[in-house]
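These notes concern the structure reproduced below.
All protein chains but one are shown in place.
Chain nomenclature is as follows: A, B and C, assigned in order of appearance, with residue numbering initiated at 1 for each chain independently.
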Amino acid sequence: MAASSSIPKDHSAAIEHTDRGPLTADELAALIARDIPAGSYVNLGIGQPTRVADHLGPSSGVVLHTENGMLGMGPAAAGEQVDPDLINAGKLPVTELPGAAYFHHADSFAMMRGGHLDVCVLGAFQVSVTGDLANWHTGERDAIPAVGGAMDLAIGAKDVYVMMTLFTKDGAPKVVPACTYPLTGVRCVTRIYTDLAVLDVTPHGVVARQTFGASIAELQARLNITMDTP
Amino acid sequence: MAASSSIPKDHSAAIEHTDRGPLTADELAALIARDIPAGSYVNLGIGQPTRVADHLGPSSGVVLHTENGMLGMGPAAAGEQVDPDLINAGKLPVTELPGAAYFHHADSFAMMRGGHLDVCVLGAFQVSVTGDLANWHTGERDAIPAVGGAMDLAIGAKDVYVMMTLFTKDGAPKVVPACTYPLTGVRCVTRIYTDLAVLDVTPHGVVARQTFGASIAELQARLNITMDTP
Amino acid sequence: MSRALVLDTADEAVAGIEDGSTVLVGGFGLAGMPFDLIDALIRQGADDLTIVSNNAGNGTVGLAALLEAGRVRKVICSFPRQTDSYVFDGLYRAGKVALEVVPQGTLAERLRAAGAGIGAFFCPTGVGTPLAEGKETRVLGGRTFVLEYPISGDVALISAFKGDTLGNLVYRKTARNFGPVMATAARTVVAQVNEVVPAGSLDPEAVITPSIYVDRLVAVPARRYIVEGAR
Partner (left out) sequence: MSRALVLDTADEAVAGIEDGSTVLVGGFGLAGMPFDLIDALIRQGADDLTIVSNNAGNGTVGLAALLEAGRVRKVICSFPRQTDSYVFDGLYRAGKVALEVVPQGTLAERLRAAGAGIGAFFCPTGVGTPLAEGKETRVLGGRTFVLEYPISGDVALISAFKGDTLGNLVYRKTARNFGPVMATAARTVVAQVNEVVPAGSLDPEAVITPSIYVDRLVAVPARRYIVEGAR
């Protein structure tokens, strides 16, 4: 796995990192990559989660799944490597690693739905304290609904990590008592990675693993939820 | 398709062939082979139906399916050709024809159940006048039940042909008003090929296409069923 | 189905498609999209179509061109909204095309069910979301499932890499996507391929769509691909 010098190595020793500001998207991606167990089979959602791949070196032994029918997906393709028949879920050209395998859509989603992926990392509009996920539809009336593989991923992977900012640009909390946006999946998120905190979703509620640039007390107040510590 | 000089070529002209004795198993196999449309995808059941393959030459364009995961099955293997990894549903060594394809069991039976096979030819203990099939279990108390792919084939193929003798060795009819043996499938048989007659199963009952060595009237009397003519 | 017909042109391959048909169209974005068959379908003129496909067209080519020609009554797909789905977006907002959104894996599984003779299945995807509203649910082993039904087509239009003269198909990389499952789910299956090879040329262990599923086959010139930006 990629070493990332900017993030404390010892999780248990320091939960509240109030001395360091919010994590950048890249720092957050590195943190997620470090938490993914070696040899895991992982699906990275469209958008921000794709960045996690940049921090998963070959030594991690992590095998990437793309919903459109491939295990062993490599980095983005460039120049001569670009092959229109080899794209990721975001429809961008990618590469193939040794030991890759291709399969059709029914098999690809059977793999997801059957619980064979160890981890998926998804973006989100909102996550509830019980692990409900809202990431496919803002609920606006004139929006064209488009779900893609989001619902399949949400209920399929053994661990569903969300990667997002903890607040919207307008300052509204994205970890909420109950989602107000249309749901993608019910009680499916296991961990929430944000710029300000990493939270586990447990049967007893949300538990703070780490905070960055803010204390647990501050975040509880801003989010208006209670937060345990491990 | 194989030419068979011993069987009248013109079905419509002569339904009752009372001048010729019951068909041999080989003559019956040849008759079935001649009735299978060119280019059909066909599954031949264990036992007698396997003989039909001997009368389907390459020019027939018929492609044989075997339930254990193959299209394009060729004749029985002999000598050096024998490969323990290449067997038919009866677990006998077979060969592979150009254009063959292998697939796993779920795919093989999806092909059957999904109605993609044009014809299957099955043996039977009994067939009812409504097309119910009994071919997997004699109903004896101490018999070990074993169904294999019989039920899947019975309900899956577009046309289900039965190949059998019309009477048991003891003289009991095998085409019956209602099956007394446990069923394999309900209203699934479309045509019955026997040594004494070829019968279509229609919504209006059994219709004699041809008889051999017996008149329709004789057979109706022995079977105790009514039989239409086309 | 009997042995596939190898045809000379895409126009022959799509002949006879009727108004009001449900047409399964392979592809994920542009990969595996049967461009030549869609272009031929536009020329052929069938109207009032229901299209089942993962997306609802990109740019002005393929499905987007069919939509723009006004031939599509309804789209059943998982992800219509893309950066370059402006043709669909415009028609949808103008109320000129109906839309049924299905989670991608459920779409694939409903097509498989049609091909595999499954009457319906209990699926965990979408439970508790707007896409499961009004659907029958059942708790099995402590988990809630929603009952989903097969989707079959009158016709499937797919794109593969090579086909042999019997109709066996192989695909290339992620362009495989919906092709194999759609090939099982339609009454008439039409495949465009880069090359038709003699029966016996493809490795029987590597055939992805066995010939039984393919009715018509046509070789087309190298594909006029463009690579999109982000989804």
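One rule holds for everything that comes next: contacts are C-beta pairs under 8 Å (C-beta built on N, C-alpha and C of every residue); 3 or more make two chains touch, one makes a residue touch a chain.
Predicted model only: the values in this text are computed from it and were never measured.
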Shown chains touched by the chain that is not drawn here: A, B, C
Sole residue of A:L71, A:V94 or A:V175 that reaches the chain not shown, by the stated touch rule: A:L71
From A:V82, A:A100 or A:V207, residue that would touch the chain that is not displayed: A:A100
Residue of C:V72, C:A116 or C:V155 touching the missing chain in the full complex: C:A116
Residue of B:H17, B:H137, B:K158 or B:R209 in touch with the missing chain, whole complex considered: B:H137
Residue ranges of chain A at the interface with the undisplayed chain: 37-41, 61, 63, 65, 71-72, 96, 98-103, 110-118, 156
For chain C, residues in touch with the removed chain: 109, 113, 116-124, 138, 140-141, 143, 145, 149, 170-173, 203-206, 208
Touch list for chain B against the chain that is not drawn: 46, 66-70, 82-93, 96, 102-106, 108-110, 112-113, 132, 137, 142-152, 155-156, 182-186
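We take it that only the chains that are shown with their structure count from here on.
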Category of the chain touch graph - line, ring, star, complete, other: line
Chain at maximum distance from chain B, centres defined as averaged CA atoms: A
Pair exhibiting more inter-chain C-beta contacts, B-C or A-C: A-C
By mean Cα position, the chain sitting nearest the middle: C
Geometric centre distance via CA averages, chain B-chain A, whole Å: 56
For chain C, residues that touch 2 or more chains besides their own: 112
In chain A, residues with contacts to at least two other chains: none
